[in-house]
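The complex appears here minus one protein chain, its other protein chains still in place.
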């Protein structure tokens, strides 16, 4: 059918595409982002709880009513106020007579520290590997993909236990072990994000005008995949915190007297059948923290990538 | 298809070899095996005798090659602790871990897939919100804590379920739930997202235009396509589950391979730990390989390439 | 003339949104006789696809469908339940979609998908369904039909897939085929083949067809009737000849001016364009929806708009001006 010309030309000029299904007087992108953020209950909850815990962690010395390390063997396992205890120890005392509330407050520092640093280390490793694989492709990509496979094949808990058993559990060892074990998701996500971005015009343009590789990666690729990175950071942070708790539960996490929440659950476990609050209190705070981080991560994903919204 | 399988197989073998080398070298740093073998009450003379007996004084690379070549024939040596062949020891316990893993993943799939499907059919409905709630909870709840709380409620307070042991299937209920629930959120989210995606696709409209009923549309046309990524995920989760059953096995006193691994680390029972790390890795490798094959079978775009 | 195979009166589609109800499609009237081809033309988003999906009852549940009359082959579709509709779809009415690449299920063979409708609606065995599938594949010009049956969609090119879609629509010898821009997604070189195939087959089998398209060239060649749609309304309907020769609605005229129609547009004449934007359809819609872009617009365009029949009959348009032009204005040279 020669001579047949479709009407796309003026249709585009008329700017009418899809207007039927959307309000034509739509908000600006900024307004929409704000609307999405403030309309997202999960995100708001996550930000609020995480912010609160961050403040608690920073101002722990001001907030804690007692020294979290001061033991009193004569006042062991005092019940919390709501179970008939005294206001001297609002959340009771632990198995060595240390103030539970104070330990909980200082514990926020430990959990956030472990989660934060483990995510930082694994993020650096995984992002470097993922971006390199996605950007350079070829052999680099093959090598990174292979390493990801190897890493995924290793049973995390088992390997972490074995390493901590060898080097002894300290805050540094736990952070390093988790950091070196949890980079896989960073690598996977960063690799595919980089792959998507690499072929975009602005990247090609930057390459064409002779920008150095590092400059292309840092100023053209990274800003465009950073939102995915942030989402993975939150998920891995939560993952690291849970894993640290599990290691501590198995007796191979951070060491006493460090008030880690996982360790507190582990220590309270002994009396779980008689004083369940010893396990319940740190267990619930742990749960709320991980919940908040996860909701934050999910929320960020929803807000920054609305097409992926579930 | 054959080409595809061979390629995946080659990769799997290479990964397995690397993991074996890593686990071997890793555990060789794990303290003096002779001291661990001798036990708490042993004297220095005991330990020296054991060191000579087991040849721990030889170079590591020699020990690795010897171990690997025998491992390929299914001989993982003798457990330092039990003095039984490691392969026997593991085979015997693996059945419990496998049972647990199969139950766990079945539980996760049987709950997560229907929930995901229903949530996708009725987005933003009560069920969808419930499923979302469950998945958010599931991701945040420490499994050891969940297990302990289950014992408190169902064994101590209600006295419905036995807190430990493996005698009957009833003993597997709580461990199955605790192990399975952690895999649920991911499976459910993926099912939901996959179904939403597929249900909005053109070929579903085509099926409807042909006059296919809702059930046929959902299960024959939609689920078949939405389930493909779920299969991969389930295989990965199953691999993780087997490796992660340590916590569950120690809480519910299930004498499976995970518990054996944990104990063996404490006892420096090198041959057992090495064999277990390798076997757990192999599970992951085999499962992902099988899921690739299954995927290829499910997805003609891979099968008939 | 016998009873039309499809008769639509005052079809309305409403979509509830956060900001109010979106009146996506309003007051659609048309009849379609057996074996007749109706072309619906209009811009993207003018409601063409929604209208066709409404007839098939394939709209999302969010969209409310209302009609004074919606009768297909003697069945009142407004009263037909889900079960009744399922029995009609794929059997008496079939649809061909725009995207052959995604409209076939990647998990099943061509054969499975071809046979599905027949097996669903007719009491035939697999062998019989298979025979029919082969017959139709040959009819739509696919060579090696037997072999194709066991192939998967990803092994076929876009053109072949659209042929499969056509065969699929014809499996049960329907009364009505709705083809929603069946060639837009295809390579320009094969668009014509596919379209010719579709038209020839419907003629041969005496199937009525609603063809939705952008391509006025196509319309000019194949349409018995033309319906021009703008912002959810039919602004002009009539036989192809009348609409092309004497377009009454300013929008139709604009449309025709924009595109060269072989034999209708002189070489070298300027391609025009219509400035302005489509109004929001959320909330109450009153007056002429085209007035924001219409060069003939007057104050009266805000009021009731009559649906006029042109002097010669069988040609209707929606405009306040009797002739589709502001009084006293000469046709521009």
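Order as written gives the chain letters A, B and C; numbering starts at 1 within each chain.
Everything below uses one rule, namely that contacts are C-beta pairs under 8 Å (C-beta built on N, C-alpha and C of every residue); 3 or more make two chains touch, one makes a residue touch a chain.
Heads up, the rule we're going with is that contacts and distances are computed from a predicted model.
Trainee: Determine which name in "Caa(3)-type oxidase subunit IV", "Cytochrome c", "ABC transporter substrate-binding protein" or "NADH-quinone oxidoreductase subunit M" the UniProt entry assigns to the undisplayed chain of the complex.
Mentor: UniProt protein name of the non-displayed chain: "ABC transporter substrate-binding protein".
Trainee: Sort by label and list the shown chains the missing chain touches.
Mentor: Visible chains that the missing one touches: A, B.
Trainee: Can you work out which residue in B:123, B:213, B:229 or B:266 touches the chain that's missing from view?
Mentor: B:266
Trainee: Identify the residue among B:102, B:121 or B:236 that touches the chain left out of the display.
Mentor: B:102
Trainee: Hey, which chain B residues sit against the chain that's not shown?
Mentor: The list for chain B reads 30-33, 35-36, 38-47, 49-50, 53, 79, 81-84, 89, 92, 98-99, 102-103, 106-107, 110, 148, 151, 155-156, 159-165, 167, 169-170, 172-173, 176, 250-253, 255, 259-260, 263, 265-268.
Trainee: Can you list where chain A touches the absent chain?
Mentor: Per the touch rule, chain A residues meeting the hidden chain are 69, 71, 73-74, 76-77, 95-97, 165-166, 168-170, 251, 255-257, 267, 269-274.
The rule we apply is simple: only the chains that are shown with their structure count from here on.
Trainee: Roughly how far is chain A from chain C, centre to centre by C-alpha average, rounded to an integer in Å?
Mentor: Here chain A and chain C have centroids separated by 51 Å.
Trainee: Under the touch definition given earlier, write down the residues of chain C that touch chain B in their complex.
Mentor: Residue positions touching the partner: 56, 58, 82, 85-91, 94-95, 97, 99, 102-109, 113, 116-117, 120-121, 151-152, 154-155, 165, 168.
Trainee: Provide the residue numbers of chain B that touch chain C in the complex, in ascending order.
Mentor: 201-203, 205-214, 221, 224-225, 298-301, 304
Trainee: Would you mind writing out the residues of chain B in touch with chain A in their complex?
Mentor: My answer: residues 11, 14-16, 18-19, 22-23, 26-27, 29-31, 132, 136-137, 139-145, 148-149, 152, 156, 189, 192-193, 196, 236, 239-240, 242-244, 246-247, 250, 258, 261-262, 265-266, 273, 276-277, 280-281, 284-285, 288.
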